[in-house]
Structure formats: structure tokens, C-alpha cells
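Okay, here's the structure, questions in a sec.
Only one protein chain is missing; all other protein chains are in place.
Chain nomenclature is as follows: A, B, C, D and E, assigned in order of appearance, with residue numbering initiated at 1 for each chain independently.
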Amino acid sequence: MERIDGRKTNELRPIRLLTGINRYAEGSVLIEWGETKVLCTASVEEDVPPFLKNSGKGWITAEYAMLPRATQTRKKRDIHRLKLDGRSSEIQRLIGRSLRAACDLSLLGERTITIDCDVLQADGGTRTASVTAGYVALALAVKKLFAEGKLEQYPIRQAIAAVSVGIVQGVPMLDLCYAEDSKADVDMNIIRTDAGGFVELQGTGEGNTFSEQELQQLLDLGKEGTQILFEMQNEALKQANA
Amino acid sequence: MERIDGRKTNELRPIRLLTGINRYAEGSVLIEWGETKVLCTASVEEDVPPFLKNSGKGWITAEYAMLPRATQTRKKRDIHRLKLDGRSSEIQRLIGRSLRAACDLSLLGERTITIDCDVLQADGGTRTASVTAGYVALALAVKKLFAEGKLEQYPIRQAIAAVSVGIVQGVPMLDLCYAEDSKADVDMNIIRTDAGGFVELQGTGEGNTFSEQELQQLLDLGKEGTQILFEMQNEALKQANA
Amino acid sequence: MERIDGRKTNELRPIRLLTGINRYAEGSVLIEWGETKVLCTASVEEDVPPFLKNSGKGWITAEYAMLPRATQTRKKRDIHRLKLDGRSSEIQRLIGRSLRAACDLSLLGERTITIDCDVLQADGGTRTASVTAGYVALALAVKKLFAEGKLEQYPIRQAIAAVSVGIVQGVPMLDLCYAEDSKADVDMNIIRTDAGGFVELQGTGEGNTFSEQELQQLLDLGKEGTQILFEMQNEALKQANA
Amino acid sequence: MERIDGRKTNELRPIRLLTGINRYAEGSVLIEWGETKVLCTASVEEDVPPFLKNSGKGWITAEYAMLPRATQTRKKRDIHRLKLDGRSSEIQRLIGRSLRAACDLSLLGERTITIDCDVLQADGGTRTASVTAGYVALALAVKKLFAEGKLEQYPIRQAIAAVSVGIVQGVPMLDLCYAEDSKADVDMNIIRTDAGGFVELQGTGEGNTFSEQELQQLLDLGKEGTQILFEMQNEALKQANA
Amino acid sequence: MERIDGRKTNELRPIRLLTGINRYAEGSVLIEWGETKVLCTASVEEDVPPFLKNSGKGWITAEYAMLPRATQTRKKRDIHRLKLDGRSSEIQRLIGRSLRAACDLSLLGERTITIDCDVLQADGGTRTASVTAGYVALALAVKKLFAEGKLEQYPIRQAIAAVSVGIVQGVPMLDLCYAEDSKADVDMNIIRTDAGGFVELQGTGEGNTFSEQELQQLLDLGKEGTQILFEMQNEALKQANA
Partner (left out) sequence: MERIDGRKTNELRPIRLLTGINRYAEGSVLIEWGETKVLCTASVEEDVPPFLKNSGKGWITAEYAMLPRATQTRKKRDIHRLKLDGRSSEIQRLIGRSLRAACDLSLLGERTITIDCDVLQADGGTRTASVTAGYVALALAVKKLFAEGKLEQYPIRQAIAAVSVGIVQGVPMLDLCYAEDSKADVDMNIIRTDAGGFVELQGTGEGNTFSEQELQQLLDLGKEGTQILFEMQNEALKQANA
């Protein structure tokens, strides 16, 4: 089966990680993942949520939103409906949980790093793009804190990257674009660390269920994809520091 | 390792499904799952969301909320914070997606079935209890519609049940209570059909990652657990119709 | 005139007060009053609202809500309309005022007891059921505080119970169910203390007015009804302590 | 006992009803009741709430709000707390219910009359002032509709007036000002029709209970007070038409 | 060209400033400007917004709202739409900025003066009426603070007055009423100090643009109008102190 954009089943779309694109943020990345574009900034605040006051620990959290015309038809802003979009709420919780796994929070000091992921243009995979670029923004902010002597020990434990996989018309494939995603039978987001384990696994049979064998095929594709993403993250961080 | 309540690692807590506990709802179930208690009602409305108007299809959706004192310390009601709790938002999307997999929506007609899951008391596993009992409430409501001649074909395709599994102090185990959940390294919700496939899989390494081998152990526990739940659901539905 | 459910005009529906139904709350009661079912929990917090800080006084407040399918047709949750229902707002103010009359707040210490009244199923009289069961939940919480040595003096001054009365097709009657309430000409909620006085009196001529003579008949019915409720409350408290 | 402002126990404060004070409203009244000042407008809209569509019936509703500096200390506007004040919610429901009793809604046609009661300055009794002046604004709007030939039959059935009564330091008295209200043991709002019956009765024992004998004394004072108010309303309506 | 109400192009409508109309506010003014009526109160609070804590400086802010029937057709209250009206938001920012120009905030001490402008009836020019009357309310509150010895130096630096001007059917004119405003090609609000400079200038070509020559004509009219307003403010302040 030919994929809609001619890719092989185990092939990622072209991906670019542009760092330093915001002059104020402690870390910033624009990720262009095929036609999906997400702007990620990491903001450091010398404060923690109430449940961590006087714990000596830090916090990492994420917020996710789409610009109104990130999608084919314009979507009303949350503020005009006075409700945080349910899908955004679900996604930003996933990003936050995933990125907390990157870092030993007890080494961060009582500060909060907020990763803002704003989708400028969406073509599938915005949550995995946000995690992947969000990690880079986070790492840049942490490196800056460390370079400024604000941290006694370097708190990043492992890199985190995410990719979507799915089964489309019976064929397991890596990195679904929107057109593929919208007709997928199974859709899974795989979030892994460069040390080799899973951080999050979210698989959904949309209009279908999936077997353990299919799960295995999807996990293999996900491992292959995240392996390449870890290299891209490394390269982006090296160039940012050069 | 002894579990906190003396269970075996592959043992469910005592579970009861009490049907017909609401005199108005088309389907209703009170599930008592250990100390977790969730009231599920299925409400039929002869209307669909805008995106399904004139499609001939029906819709199934879910809402999830906790009573203020379902938890150890009282939690403010959402309406007083004017925000739907992010966790509730995530959970109710999961319940809705899972239960839609039970049913051929094109056979439901242009009507909506809303599954309300209100947690009276929480001790871990409220979302899996909601899916498991929600399926029974849904099935009761659909049976009622069918018995009233409102459906040409019976639209339920498969039963849906959910259970949590996790790794606590290195040991994979089935059905975590709150005390176990709060110290788990890995926490996974497994949602399966009685036909044998996965509907949803949501695994999170909380403070740790998990390997493929561990994933396999958790999936095996999940299959064992859901197998028992399908029998309980069957039994509850039989008695409700008797 | 025969009442819709065969009761005498001065007869209450069957009422049950089940205490200890929530494992976390300091006091809890499920009241089943005919087909009306309300879950009441009393939660103690070691804090007071701003206007009582450093006053040495405590506070008692109430919140009232209905589950979406407590009624014949499903009602949207407040959080989705972003507005506390006006009727709920009125009712919870009444419950709070009434229960504060039970207690010498200056003996409670600077703590707040919140009575949550969540209606699981409604068939008329939910506000009077909430007050009646709310008093029992409150008394249980206060007894617990007293038993734990947190209060120097026992602060409960008197029991509080509430019942509805009304005039239906010209006949004054006690304890209206929903079917009676919806065709009543006059509807009155009577809240009394076991010491003999009125705490609150809320009478409404719905589609009609009422005379002083009718008022007297309604008050007499109310006294008769609350007398029985005080005994039930006593019994429930005795058994809870046994 | 001398009252704080020298009045007799059965004496109303000086009251003025100024009609026609808003050039756009179908009916308008500024009531000055002692130092309490409330602006009431009646607005006619050719539409009814959803539950009355195609019923042929009309609707009367009320909204009540205080200007921020109507009170001794400035109060935040509702819109800045994003919540309708609970007290306002309770009061406007009372005003609406009371004024609906004035009118045969089935003669009003499918239109809504909204009575806006905005408190410019508060010194006790704002809700009874709102009902009393609200009736006049309503009557003016209905007269206008009738004069314009929009109503087949004149729908006002009876006048409605309201007054507060209370027990202060053991003495039953009519029309409490704020200083009296804030130290009252019992506080009651009496809403009557000029035909002689009660429309609403809301009595609260604030920090005390009340006996049937005390209730009788309060009702007598209320009857005396509303009798005078009916005359004032009549006079105001006559002058407005002159 | 004859104006709609017979005025000359450089003629203001009849204006009255009634001070002391609220018994609680530190300063209060009812301005009647033709058929436009705005109630302005100045409230002093011994607190400042977070960004001024420990700065030694004070703050002046304004809130603007319309009663629902201030306009020809009833307008829903903001609280029922849960949104501050965009136009109100724009206007109250303008009033606040303008009145801060009247006062040396560093001489005010760490206190906030809130100017509430509530429009009782609108017939064009409500924002300029609010600024003009708001200045008088502010001055009265400041004089009171000064008289009470709470200020070391008198902080008012200059009077502030505002007037609208516009071009209607090609003719520049002063002080547009609503009927004129709604067919104006150009509409401008001019806010000046009695010391001779502009504080704010907001001109809008509604359905047309304007030239520099037209701008000059409008500024001249504005100067003429504000000159008269400064005298009225002076007179009102003198009488209030008398």
C-alpha cells in the first residue's frame, strides 16, 4: 500500500527543530514536523504550586493550545466559550507527565518550568511534536539555570521523545499525518526515553480493536521512530549551545 | 510481597454491580468495587450533537465527576472554581471513547445516550469502574430501546470492561487500590472487549519507565481481570432482565 | 380526597436515615424519603471564611446539588452552563441558615463544617430531606470532634428538622411528593427545632394565595411531621453511636 | 423601647414612589424607602422562555442587583467574580414569583416582562422595596400594552406589596432598617395581595427561633404595613396616568 | 443645518452635576447630561493592586457599566453572559487612564480610589459624562481624605473634563446625542485638563475618514466645550463644600 504522501510505513515526515526562536523564554523551539508546526517555550518561575511549598522540589507543567486557524476550519478560541477545550486538557496533562519523567524534580529547586506548546498549524501528531520539542525547550532552560549556577546538580536524567503510530487500512505505520489519522483503525502515541523504557503509551482502537500482535508491531515502529528523534534532539541541543 | 489488603497479585477486589437503582434513568448501575463506589446512569435523548445532524447515526458520550467528599479531604466543586477539573475531563473522554466501541452507532438512530458516572466514594480505579459499570448501564438502556421497538437491529456489538494494573515496588499486580496506586511506579488502564481485542491502553510510568517485558506482564494481568468482569457484567444483565 | 399514593393527609412517606455511608466524611447520612434520596456528608475543615478570622467562632455552611439524572429528564450539570443553578443557590442558603441554628458557633472553634447534600433521586421534598439528614450528619461530625477532645463544650443546642406541607386541590396535606407538589396551590417548607420554635418558614402561593386560617392548618401539619422526624433523627444518632 | 430612628413599632419609614423615571422602559419607578433606593424598570419583550413557546402564555421574571457602592463598604461586581451573588439569586427568584401572582399569565400573550431592580443605595428592606415598586412598574407596562391594544383582556388580577417585619430585642416591629435588621432575632418578609391573602411568607430565626404567637404578631404588623403600601401604589399609578 | 434638538453646532446639552447623592461613598455625583444620566461614586480602599505594594504610591481605577434598560432595548446583564462587555472594558480603561492624569499618585499613599460609573440612562456621550463627573467624585473623595489628615500634600494636580465631538452630514459639531452619534461620519472623544493640554484623544472615522483640517475643527469645538465643563465642575465642587 502506498501512503498518501509516498512515505514508507516506517518513515517519519521531514522534521526540523529550530531553537532560540523566542528572545524572552529560557528555552524555545519551533518544531516543523511535516505540515505540523508547534512553538514551544520553556518559562522558569521561582515558585511552585501549593502542594510543593517547602518541599525543596520543583515542578514541570505544560499548556497546550491551538491558534484558531491552525486547522482547516477556524475554531473558536477557548476564552470565547469560557472553557478549556477537553482535548487540550487531555493533551497538556500528557505533555506535563511525560516531561516530568525527564527530570529529577528534587534537583530542580523550588521553581516551576512551564512548557507552552502553541500549535501554529496542525496536520496530525501535534501532541507528539509538543512532547518532542518540549523536551528540547526544557533541556535548554535547565542548561541555562545550570550555567547560571542556580542548580547544584544537573537534574535532567534522560531524553524524552514521542511519536504516533497507527493501523490504517490494516497496515501498521509510523507517524500518521491528519489524512491518515482520520481513517486509522488504531491510533497510538508512544513516549519513550533514550534509556530505553516507555514513559507513556496511549493506544485507542477508533472504530476497531487491536490484538497483542498488532500492539507489538506498533511498539516496534515507535521504537524505530523515537530513536531517530533522540538524535535530532541531540543535534538541536548541540547547535543551540555552539 | 504481601499486598496491603492481603490480595494475591492477580486478584480483584470484591465487586458488586447493582442495577435498576435509579427510577428515571433508562439504565442505571451502582458499582461497588472494593471501597470505590460509582453511580452510573444511562440517559437517552432524542437528539444528536451538531456534527451528526442528519447523519442517521447516534452518539454515546460520558460525564464523570466526584462528589466533594468522595475523597479523603473534601474537594471543591467544579462549579465553584468555574472549571471542569482537568482529570475529570481526561477521564470522561476515555469513558466515552471506550463505550462508543461497544455499539454500532449507525444502528442507534439519531439519539444520544449519555453515561453519567458520579463517584460517591473513591479508593482507586474509579475510571475503570466507570467504564465497566457504564457498559452495563448502556446495555440496559439499549435493551430498553430495542424492547420498545425503537431500533431495527440490536446495535451492541461487544461488551467492554476495564481494569487497572500496575507495578508496585517492582511487582506487577492487578486492580490497584488507592494506597497501592499512590506508590506505583507504573500504572496502566486496560480496556478490552469480550471478543478479545484491546479498545484502549493507557500506561504511565509515574516516576519510572517500563520495559516491553513488564508491559507483557501487565497485559496478561489485565486480560485475566477483564475476563472475570465480563462474567459479572453478563450476570448483572441477566438478573436485570429476569 | 384520596392522595396519589394512598397516604392520609397528615401522613409522612416512609423515611430511612442510613448513617456512616461514607468512609471519609466526619459525618454521613443517606436519607431515603419515599423515592427521594439524598446523600449528606459533613466535612470538617480547620479554617473559617475571611469574615470570621480571629473571631474564635466557627461556621456551618451547606452545598446542594442534583445529579444530572436525579430527575425525570436529564438536567445539564452546572459546570457545563458555568452557572450555579438559581434554585440550588436558594436551597443551599436555606440549609446553611437552618443548620447554623442548631449549633452555638462560638463553641465550635475556628473551624468550618460543610454539609454537602447531593440528590441522587428527586421526588419532591429534597430541601427538607437535606435539612433533616443534614442535621444528623452535622451532629455526627460534632460528636466526633467532641469525642476527640477538640471542643471544650458540646455546641449542639437543639435538633433541626424540616418538612414540606401544602394545599392541593383545597386540601392541606403533609409531605408533598413531586406529583402533589406540581399541582399544589400553596407550598410551604417548615423548619423547626425540637425545643418547639420555628427556625424558617417559607410559604409560597403558587398560582394562589393563602389565608391565615390555611396558614394555621399548615403549621399544625408541619408540627406533627417534624415531631416524628425528631424521633427518627434521635434513633439514627443512637444507632450510629452504638 | 425607642426605635433607632424614633419610629413607632408599627410605623413605616417615609416612602416615595417616583414613576416615569426612565424614558425607554415600558414602566419605571424609583422607590425611596427611608435611605433605601431602588430603581425598577419593566421591559416588555415579544418572546417567552423555551418552556412556554407555543403555550399562548406570557412570563414575568425579575433581576436584582446592587450597585457596588450601594452598601457601606464597596462590593465587587458579580462580573468580576464571574458568579451571580447567591443572595441576589435568592432575592430575584422571590421577586419574580411574587409578581407573577399579580397577573393572569394566560392573558398576557407570548411575551415576557422583565422587572429589573437595581439597588442604588441599601439600608434594609431592598427586597420588599423591589417587590412593592416592581408591582407598580409592572402595572405601568401592562397598562401601556393594554392601551396599545395588544391585550384582549386586562391581565392584572391583584396588587402585590411587600414589607419586612421582625423581632428586635424581644419587640416585634414593622419595616426594619439595616441597623435594626442586623441585630434582629427574627426577620420576616411578608408579601400580600390587596385582595387579602398571602403570596409569600419568608421568616428566619437568625440566632433565635420564633413561636406561633410571635408569628401572629408579625403577621398583624405585616398586614398593617402592606395596607398602607397598597394605597401608595394606587396613588402612584393614578398620578402616572394623569 | 438644524441639529436634531435645535442646538447650535458648538452648543452643549443642558448639564447638571448633583453631588452627595450616595450616603456611603467618599465622593458621589449624579450627572444629567441631556437625557444621559450617570451615577458616579468614588470609593476609597486602603489597599493597592499587587504591582504597587510597598511602592508608597496609590492607584485610581474605574469601572463602567450600563443598567439593562439604560438603552432603548433591554440589554442582558454581563453576569448572564459571563463576559464583561467589550465596549465597557474599553470605556473603563479610558476613564481610569484619564482620571489618573488628575492626580499625583505618589502623594495619594498606598490606597486605591475606584470610580464606579453606572449609566442609568444613555443618550450618547456616556463615556465623556463619566470622565467629567468621575473627576468631581474623585476630587470630593480626595478632599475628604485631605480634610481627615490622611494626606500630607494635596495630590490633585489638574481638573479633567471630556466631551464628544463629531462630523455629522459634513458638519463638525459639539456633544453628539445618540441620534447624531449613530449617523456621524467621524466621532471623537476629547479629554483635556484645565491647564490646557490633551490627556486623551480618540477619533474614529466611522464609515469615513477625516482630514487634518477637520481634526482641527473638532479640536477647537472640544476646547470650547471642555472650557465650560471645567466651570461646571468648579461650581459643583464649591457647592459641595459649602
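Quick note on the criterion: a residue touches a chain if its C-beta (ideal position, glycine included) is under 8 Å from a C-beta of that chain, and two chains touch if they have at least 3 such contacts.
Everything numeric here is computed off the predicted structure, so don't read it as measured data.
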Specify the residue from the set A:Leu18, A:Ala65 or A:Leu151 that touches the hidden chain.
A:Ala65
Touching the hidden chain, out of E:Gly20, E:Gly109 or E:Gly205, is E:Gly205
Residues belonging to subunit E that touch the chain removed from view
82-84, 86-87, 89-90, 92-93, 97, 101, 188, 192-193, 195-212, 215, 219
If the missing chain were put back, which residues of subunit A would it touch?
22-25, 28, 35, 39, 41, 43, 45, 63, 65, 67-74, 77-80, 82-84, 114, 116, 118, 120-121
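Convention: only the chains that are shown with their structure count from here on.
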Note, CA centroid farthest from subunit E's centroid sits on chain B
By CA centroids, point me to the most central chain in this structure.
C
In whole angstrom, the CA-centroid distance of subunit B from subunit D equals 51
Whole-Å distance, C-alpha centre of subunit B to that of subunit E, is 59
Touching two or more other chains - residue numbers and ranges from subunit E
82-83
